[in-house]
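First comes the structure, then the notes that go with it.
Heads up, one of the protein chains got dropped from this complex, but the rest are sitting where they should.
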Amino acid sequence: MFDIKLSAHLAELSKLSFTETELYEVTKEMNEIVSLMDAVSDFTATEALNTAAAVGLDQIRADVKCDSTPRSEILKNAAKSEKNAFAVPKVV
Amino acid sequence: MSLKELIKTATLKELSNRLKNKDFSSVELTAAYLERAKELNQKTNAFITFNEAEALKEAKKADEQIAKGEAQTLTGTPIAVKDNISTKNLKTTCASKMLENNTPIFDATVVLKLKEQSAVILGKTNMDEFAMGSTSETSYFGAVRNPYDLSAVSGGSSGGSAAAVAAAQCPAALGSDTGGSVRQPAAFCGITGLKPTYSAVSRYGLIAFASSLDQIGTMAKTAEDCGILLNAIMGKDNLDATSAATPFSDSLSEINRGVKGLKIGLPKEFFGDAISEEVKVAVFKAAETYKNMGAEIVEVSLPDLKYAVAAYYLISSAEAASNLSRFDGIKYGHRSEIGETYEEVIKNSRSEGFGKEVKRRIMLGNYALSSGYYDAYYNKAVKIRQKLRFEMDEIFKSCDLILTPTTPTTAYKLGAGDKTLTKIYSADICTVTANIAGLPAISTPCGYDAAGLPIGMSLVSKAFAEPSLIAAANAFEKQFERRGAVL
Partner (left out) sequence: MSYETVIGLEIHAELLTLTKVFCGCSADFGGEENTRVCPRCSGMPGSLPLFGRGAAELAIKAGLALNCKINNFSAFDRKNYFYPDLPKAYQITQFNYPICTDGFVDICTKKIRINRIHIEEDAGKLIHDDELGLSLADYNRCGIPLIEIVTEPDIRSAEEAKQFTAAVALALKYAGVCDAKMEQGSLRCDVNISVMPKGSKVFGTRTEIKNLNSLRSIGRAIEYEYSRQTELCERGERVIQQTLHWNDALGVTKALRSKEEAHDYRYFPEPDIPPLFITDEEIKAIKNTMPEMPKEKKERYLKMGLTPADADLLIFDKALADFYDEAVKCYNNPKSVASMIIVELLRRMNDLSLPAAELKITPSDFAELCKMADDGTVSRGAAKDILKQMLEVGGSPMEIAEKGGMLMSNDTSAVEAAADEILAANPKAVEEYKAGSAKVFGFLMGQMCRSLGRSANPAIVKKVLEEKLNS
């Protein structure tokens, strides 16, 4: 059963905050959605290792340096930057 | 015919030929589309951003190339791009408050390829927020409206691209398809939408929803136009490790082949109770048309289709939860003014920046992956994916193509008041399997319902069989009388 406690736990994992009313609503919705997802419960099959998509060593990026992106571009879309770095509120 | 009149019905192919023939310039064409697109946007809300100044500059450059006889197929043709495909220096929002002011510092590979051909980027089209949805109502910038009925949904998530093509706000557009997001709005808006084989088109620059399912597709008035656009964007890209070279260099190589001698399978599970009578009838009628053109129609079966929607939502939401974790307000995107600590600021930024549907998908994805639920949900879904791939492979051992409805119903009213979440999710039943199995699929109109809303049918082929897929859709289109949207 998808209860409020589980919703609150998932909200924490998702870094989303809900008001009490919102959490109640989202729990109701999640219950509905999860009931649809429960269709998978009666499926049984064993998984075989799927190696089909694997690539060889010769197909991957060679160890050759490329130019990095100018710092101004890297920081361009940040709402807040300070001293050439991303500004992060204090981590507790 | 005036240019203004011409663009209402012209195909991409026709425009390309006329540009090269110098019947009009790209600047004139672009200006005509911009004028029409902007005007009609009041009605359709298909575009989020117009690339006005740059588009005209690109058009001018294209005209110079045409004058020098250096034109390629798409040189000078205006193309619209879904707003989850990164465009350098042009806002790319994913229709989310989160990215309302996001201006990418690089072009997606597909955009770069369009620019290399000197195609003109007309603007960025509206969509469901982060491509999550099938109505284009979850956009932060308001719902897209269906050109056939402005009170109906356009479908989604590439609803803006579909509506823009249907309303002739552009001759063709790029969309993205994770579980049907190109084909379903194409069906609702009465146009053609092609989802290529997974890996055939680079995802570099496509803002990810579900990486193992996302594929950029093409949307236009005809299957041939979809192929023209596909030719320009497909192929191995060294920036995307999951991209692959296509075994064909021209997706239109079989365009006039027809369907004679092809075996087309109708999987019986796609014609169940969930599918409306009108849709069923139209698709069966299309099958009849194919039969008359010399194809063999056979009934086939995809026994585990009943698991497809759940498997699709579990996998796509799991990947989405992870892909969207990077939006924390620190590096880019909406940053909340509220909160003192990192934890508070990122929670508030995400809670303010994401809409309800996106939040639900993130919650669902984290549920499917979280400790104690992983085996029951995510892992199960992965196994179902393998089984469905296997079942599709089996079908294509005896069939060249399968034919199904694209959607259970035609477009419904905006607001969807009577629709529950499960009903909306379940409606993806006809499209998700192609994504789960990584197969190419195309939707093209095959009828109209009593209210005059378009009905779409889908053809699916084995991987990298786009040339025969496009040919089959093209063959039907030649037999089918299409009704344009009246706006």
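In order of appearance the chains are A and B, and numbering begins at 1 in each one.
Simple rule for what comes next: a residue touches a chain if its C-beta (ideal position, glycine included) is under 8 Å from a C-beta of that chain, and two chains touch if they have at least 3 such contacts.
Keep in mind the model is a prediction, meaning the values are calculated, not measured.
Colleague: Among B:S136, B:S212, B:T246 or B:S461, which one is in touch with the chain left out?
Modeller: Answering carefully, the residue with contact to the hidden chain is B:S212.
Colleague: Just name the one of B:K268, B:R326 or B:R483 that touches the chain not displayed here.
Modeller: Reading the full complex, the residue touching the unseen chain is B:R326.
Colleague: Given that one chain is not shown, which residue among B:L40, B:I275 or B:L369 touches it?
Modeller: Reading the full complex, the residue touching the unseen chain is B:L369.
Colleague: For subunit A, which residues lie in contact with the unshown chain of the complex?
Modeller: 13, 15, 49, 51, 53-58, 60-66, 68-69, 71, 74-75, 77, 82-91
Colleague: Which residue numbers on subunit B touch the omitted chain?
Modeller: Here the touching residues of subunit B are 85-86, 92, 94, 99, 102, 104-106, 108, 203-208, 210-212, 238-242, 318-319, 321-322, 325-328, 330-332, 342, 346, 366, 369-371, 374, 378.
The criterion applied here is as follows: only the chains that are shown with their structure count from here on.
Colleague: Spell out the part of subunit B that touches subunit A in their complex, as residue ranges.
Modeller: For subunit B paired with subunit A, touching residues are 101-103, 105, 238, 241, 304, 306-307, 309-311, 313-314, 321, 325, 328-335, 339-348, 350-351, 354, 359-360, 362-364, 366-368, 370, 376-377, 379-384, 386-387, 420-422, 425-426.
Colleague: Contact residues on subunit A for subunit B in the complex?
Modeller: 2, 6-7, 9-11, 13-18, 26, 29-30, 32-41, 43, 45-48, 50, 55, 60-61, 69, 73-74, 76-80, 86-92
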